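A single protein chain has been omitted from the complex, and every remaining protein chain is retained in its original position.
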Amino acid sequence: MGNVMKRFRIISVVLVAVLIAFIFVVLHMNKNIGEDISSDMAYDKYTINFLDVFDTSTDITGFAASQNDFNKEANLIKEQLTYYNNLYDIYNDYDGLNNIKTINDNAGIQAVEVGPEIIDLLEFGKDMYDLTDGNVNIAMGSVLRIWHEYREYGIANPSNASLPELAELEAAKEHTDINKVIIDKEAMTVYLEDADMSLDVGSIAKGYAVQQVLEYCRNEGMNNILFSVGGNIAGLGGRVDGTNFKIAIQNPNLESADPYIERVEIEDGQCVVSSGDYQRYYEVDGKRYCHIINPDTLYPPETFAGVSILTDDSAKADALSTALFNMTLEEGQKFIESLDNVEAMWVYHDGTVAYSKHFKDYVID
Amino acid sequence: MKKNDIILIICILVVAGLVIAMTRFTNQTKNGDEAVAVVTIDGIEYARYPLDKDVTETIEISDNNYNVISIHDGQCEISDASCPDQICVYHNPIENNGQTIVCLPNRLVVTIENGSDNDIDGATY
Partner (left out) sequence: MNTKKVAYLGLFIALAFVLSYVEFLLPLSIGIPGAKIGLANLVVMVALYTIGNKNAFLLSLVRVILVGLTFGNLAMMIYSMAGAMLSFLVMIIAKRTKLFSITGVSVLGGVFHNVGQILVAMLVLDTASLIYYLPFLIVIGTISGIVIGVISGMITARVGRLFDIK
């Protein structure tokens, strides 16, 4: 009897030990399995597309257990983007909202009270002006407006498309002094001293908004989201399986058999932005004139077909891609070298490509 | 424990293992449905075109605005459009999951669903 009891006791001790060990193993294993299978199986990849913000096409890609779950997050993101779109709009008024257009409308008249989102954007614009030696100028609205009108007319009436006169552009250039954008951070107002000047934040607003929304999402506890707002791409986390997001960079030569010129991997918080002459442009006498205007020559730069930036701040990436588009390769390379954590790729019209020192570290072979 | 218990446990584990192996193996094609080009206008779904059936169709948007969608060789492209910028027409044909052609002026978007995976999460433009 005693022997049997002893054996029972030993067996029960062993079993309890096994149970405890089992609990730990399961806990540990589950973590891995959980990540593993959530990527492959229960979490599907979803993308929504909408055309409502920044006059371009937006794709939000994420991973969720169901379409409903994904839509909840996507709608929050869309709401945020719409909010920034309205604030940074230069063409439309919104009820009860002072935006960039309000500031422009009051140029030379009065200071306009605005929210911190606009103050911060304009301060960032000034920083970028200094950083890029004037190659990115948010106070160039007067010049860009002329090009905008000629381009819109030229796209609608290709046979009558024409170029603005240099004299007209030079007259407008007189009203592009960024120092006349007076930002009063105490009173939270912005005033344009020159009545004929206007802000055009097109070179930074999309990227800036994407960066803000990405940070908003991070604070809300979201993860594994890829933002693509008119080709301003930024990743929050990576794919749900723990690997990096993979981004294709559009081939500026749209007729090429290969739609992508390069594929890159981006880590959490990194972004890719391209500027090029292939999306927004018009043609005069068979020659292409794109939407980016060099602040010095007042004409579209012709050196590159496209420039891409890979860095860790979408706003900066947006501004830098415009700046590089305006520079020569040598200037651009030197400029990029002087910055931390910024890589660039230049594509010429004949398809030849130049890279900054470490761009290729991100390229997928 | 009875012999039957052991048999039961082994059976369950084998079946579960097989299922895991199978889903692993066929994971790529778990959306076994056929590839389609989904056309939306202003965010509202307009039509779906299977990529395995060649077809050319004019999509009327409104007052003389249109896009001509053309499916051939398992690819989808916009072959003609009324929009002034013609960006959608210049766009390469698409066939991979998630690829899109956007015509901003006509507010038309073509997206591939259930296409083959090109291992790309997004593209600049």
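Observations, loosely collected:
Should a chain be cited, it is by its letter among A and B, assigned in written order, with residues numbered from 1 in that chain.
The rule we apply is simple: contacts are C-beta pairs under 8 Å (C-beta built on N, C-alpha and C of every residue); 3 or more make two chains touch, one makes a residue touch a chain.
All of these numbers come straight from a predicted model, not from anything done at the bench.
Although one chain is not displayed, subunit B still touches it through residues 1-2, 4-5, 8-9, 12-13, 15-17, 19-20, 23, 30.
Criterion: only the chains that are shown with their structure count from here on.
Looking at the complex, you find that subunit B touches subunit A at residues 23-24, 27, 40, 42-43, 84-85, 87, 90-92, 98, 100, 102, 104, 107, 109, 111, 119-125.
Across the complex, subunit A meets subunit B through its residues 40-41, 45, 47, 49-51, 55-57, 59, 61, 155-156, 158, 226, 228, 230-233, 235, 239, 245-250, 254-256, 259-260, 263, 272-274, 276, 279-280, 308.
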